[in-house]
Every structure is written in C-alpha cells, then in structure tokens.
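For this depiction, one protein chain was excluded, whereas all remaining protein chains were kept in their positions.
Right, subunit A next:
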C-alpha cells in the first residue's frame, strides 16, 4: 500500500516536471506507458508484419515455424527470466543508469519474443491474451489515476502543504473528511426524510401544522423573519413541526415517522462507526518511538518535512529546527539543575487558577445573558433591538473567540514544552466550549419546560373552542357537520421541538458568520493594512506589531469539532442542519484556502501534525458522545408535542418502534423481539461484551509490552 502511494506521488511529480520541461529523470511508469503504447501499436502491426518480416532487419530469429521445441523452451525460459528481472529491478543495488538500460533492454526482449511463444493457432490467441492483460493493467492504472484525481481539493491542499507545512494542511484534510461525513448525513436526512415528506406528504396549507398561523401571515415573507428561520421557513420540511404523524404516506406506503426516527438514530450510529474506525486506523500508525532516549538523534534525522515546496517555508523550517536544537540543549542543561521547581510549580498553579477564573467568568456571563433573553422573550421579542435579541449568540461567539487568546497568554507563565503547552491549551479551549454549550442547553431545557406548560393550557383552550364550533353548526344542520375552517385559523399548540431546532440553526448561522467576519477583519483587513500602510508608517509593520497573522490550527480544528457537535445535537429536530453544514463546509474550504494563501505567513515554529491526529479524533468522539446525550435525553423522557411533528399523539417518541413491530412485522417476529429485549437476556449480553472488551484490552496491553521489550533488545544489540 505504501508502495502504491509512493508510485502515485512519483507519477504526479513526474507529470509536473514533464510540464516544466525537465526531462532528466523519467519515472518508470511514464516510460512503461510509452512502451505500452508502442507495444499496442506493434501488436497491431505484427499481424501485418508477418508478411513483411524480411524488411525488419532486427527480426532474424523470430520465425516460430523454424524453431525446434527445445529452442522454444529455451526462449520461454529466457522470456520468463527477463520478466522476473524487470520485477525485481527496483530492489537491486545498481546505479540508476544501469537499471534504466537493463529495463529498456529487457522490455524490448520480452516484447519481441513473447508474441512468438505461442504455437501454431494458439499463437494468435496467446498474443491476444497477452495484449488483453497488458490493456487491463493499463486500464487499472488509469483508473487509479482517475480515482486520485477525483479526490476533491487535492491540489489545493498540496499547495498549502508545500507553503505552510503539514500541520496546517492537516486541518484542511480534517475539514475535507468532515465534509465527507456531512455529505453522507445530508444524503440520509435529505433522501429519507425531507424528500418523501415533500413529495408524498400532504402539501403546504392542507393542515394546521403545515400552515403559517393567521396572526403571523403578514410578516411571514419578511427577510428579517426568514433570516431568523421564522415565517415560511419555519413551516416547511426544514423543521420538525411540519411533518405529519400519518403512519404511511403516498402510494409507496412510506413509513414516515419510522423513517424519521431511524434516520435520527442512524446518523448517530454512522458517526460513531466512522470516528471509531478512523481512530483505530490512526492508532496503528502512531508510536514512532518518541522515547526519551536518543533525543538529538531523532531531532537530527527526522525533523525535516519533505512536503515543503516553498523557499520561504524551507527557511522557516530551517530556523525552527535550529531553535528547537537550541531549546533542547538548554533543556538538557536545565534538567540537571532544578532549583526553581517550587517557583515553576507555583506559577503553574497560578496559571491554572487564572484559567479557572476566566472559565467561571465566561460561564456566568452566558448564564446571565440567557436569563436576560428569557426575560425578553416573556416581554415579547418585538420590543427589543436586534442586538438584544441576538445577545446570547453574539456573547457565545465572542467569548469563544477571545478566551482562547487569553489562555494562550496565561500559558506563557507555565513554561511547558510547546507540545505539552499545546495540549493544555486545547484542553482548556475544550472546557470553555463545552461549558458554553451546556449552559446553552440548560437554558434551552428551561424554555422547553415553559412550552410544555403552555401546551397544557392550549390543549384545554382548543377543546373548548372545538366544542363551541360543533355546538354552533349542529343547531343549523344535523346531517353532515363538515366544518371547513381555514387551517391558518386553527389555534395552535406550541411546538418545542421546532423551537429547539430553530435555536440550533440560529446558533450555527451566527457562529459561521462570526468565523467569516473574524477571518475577513482579523486576517484580510490586517494584511491589507500591514501591506499598504507600511510605506508611510514609522515602524516596520511587517516585522513588528501587528505583522501578518499566522494560521491557528488548533483553534480552527476545535471550532470545526464543536460545530459538528452542534449539528449532531440539533439534527433530530431540524433535518435541514446537515444540508446547512454541507454548504457551510464547502464555503469554508474555499474561503479558508484563499485566506491562508493570501493573508497568512507560515508559523515560526513548524511542528509535525502526526502526534495530534488521534488527539483530535479522541476529542471528536467525546463531543459526539456529549452532544448526543441531550438529544437522547429529550427523546426518552419528554413526550412529543401533541399537534406537530411525526410523533404527535404518541406518549413517547420511541413508541413508533413498538407500533412498527406490532403492525408491520409478522407476529412471531414481535414475539422474538420481546424475548430478546427481556432484561434477563440483555444483562448477560452486556456482561459478556464487557468481558470481551476487558480481554481485548489486556491482550493489546501485553502486545504493546512485548513491543517495548523487543525495542529495548534492539537498542542493546545495536
């Protein structure tokens, strides 16, 4: 697999160099393709050439009719030997020129005599078979090329990698991977939830839940209302409330509520599977041997990043390797004297205390703002300015942007090694985002409870209203009390699920907008100012303050991870979220690629990204777990609203599974399932799985220990 990758890289490099006209070293495959083309042409010509063999001066011996069987055997052996030589050529310790000459000769030999090996009639078939195998191999290689070319944004990322090093490029690779996941989630929600309801469900305006209420109709098309996802956007397939609870819709008898529930569960399950699979794959590649021994040897031989293609980045990398050597030497010297350890410990405790203060402050600020927004909501939202309505989102985004910078500055007190400092920094930013998110969710829970209280009152009001309607009509006509009331006039119950979905969508939009605006102002505007004001400013803006900004890999990765967490949280209540996220990631990719190449300079300390990969995956897993918790809690404990959504009328949302089992499956199936879900069976099964995990964990630990022992033995031998 590694070989294939190397071949692909070399082929691409070869293509580039051919473009620039440097034909000094040709890759074997370019030449092989040219050989193939020539061979294919030759194969077509050999059939014509059989009559013109006298003209070909090279073909003295190739007259299959005049070869004895022994000579044929010998010829066959020679051809096989040449083929083996070609295959093993790469491993031979010869100089390159000799290898190329041998390769060319052997290939010519094989080509000339292979077609001649078949006997009589079989000869043409044999030649045909040989030609087909060669064509098949060529097709396979072209297909591999095509597959590589189909990977989106590959050239862009390679260019960024050559300018900025592998750590910045790892962010973009991570972004692309997230885009893939979100595409799948989008496919699931769009194809199985939104499209069926749009095509086969009842249309807009046919039911109360699908219509804009009369009181909101005048403002339903306003841009401000639509931007806040109210009005027509709210009463559409984008949100939970639009869906009807009819068991089967359309001529396909599509089970809409079941599909909604299963898609919700399926998105989470798929996400878990993909993240754990990627973590397992990364775990195999890690463990390069970052022991504490042979520090300087490792630094000397493994520091260079071979993917750098830009002279300025190479200079930077050179300078940073020099700096890291100096630092390592200082560290060695300092580790021998440790008289300041009390001061260091005190400073570290102080730094942690300051960080805790900052986290507590930010948590309290968000709590305060959320309480205020609840007060505003009670007063009626129209009385307040745009700033006050969007206070929560703005404060969350601003804190998420500014507190990490403060943590970075505080961490200079601690005097850790940069990699350790980075991990502390990531941990703190993680705690910040998590605290903010959970404060937000607690606020949402309060609102949900409010709405459920409201629901009871509305239910009572609706029954009285319907009673009054019926009383009114029966007095007129006793035959068919067909009441045609416009769905827009029916009094509506509050729909807490749609409200939750709307809140998440608004949060994500405001987060996205904040990110883009920060990018434009903090990076682009700053770069423009530095570049053009430098001609008339007293100090050198490029070398001193403010200079061009660097790309903050960890901050961006965390932002991406948390954004995904919010998607996972809200996707059940707003099926439009994966679609929104796909759009957002797509735009982000282009915008950030452009911004990085245009406004950022390579970091002064360029260090490898490989160690952090699994760290980011682990964080993603934790976020996945923590973000699906609230959604699962609401599904399991809170009864759905009584007049909106696909689960209206049920006691709990997961009752749809029971219903399906009872009505759609044969009787024996539901009996089997009821036996299988018996606690007496489930508990031993869980116990068995726990034991299996314990066993696997202990065997992997023992393998790892064996590995370490072997490494030690190698060191003592060498």
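Annotations
One rule holds in what follows: a contact is a pair of C-beta atoms (placed from the backbone, for glycine too) under 8 Å apart; a residue touches a chain by one contact, two chains touch by 3 or more; residues count from 1.
Everything that follows uses one rule, which is that contacts and distances are computed from a predicted model.
This complex has a chain not shown, and the name its UniProt record holds, of "catechol O-methyltransferase", "Protein YIPF", "DNA replication complex GINS protein PSF2" or "Dolichyl-phosphate-mannose--protein mannosyltransferase", is "catechol O-methyltransferase".
Only one residue from A:160, A:256, A:358 or A:599 touches the chain missing from this view: A:358. In the complete assembly, the contact with the undisplayed chain comes from A:539, out of A:146, A:251, A:539 or A:668.
Within the whole complex, the absent chain has one touching residue among A:406, A:462, A:591 or A:638, and that is A:406. When you scan A:139, A:368, A:685 or A:703 for touch with the missing chain, the hit is A:368. From the options A:88, A:333 or A:385, the residue with contact to the unseen chain in the full assembly is A:385. Interface with the hidden chain, as seen from subunit A, comprises residues 358, 362, 365, 368-369, 372, 385, 387-388, 391, 394-395, 398-399, 402-403, 405-406, 408-409, 534, 538-545.
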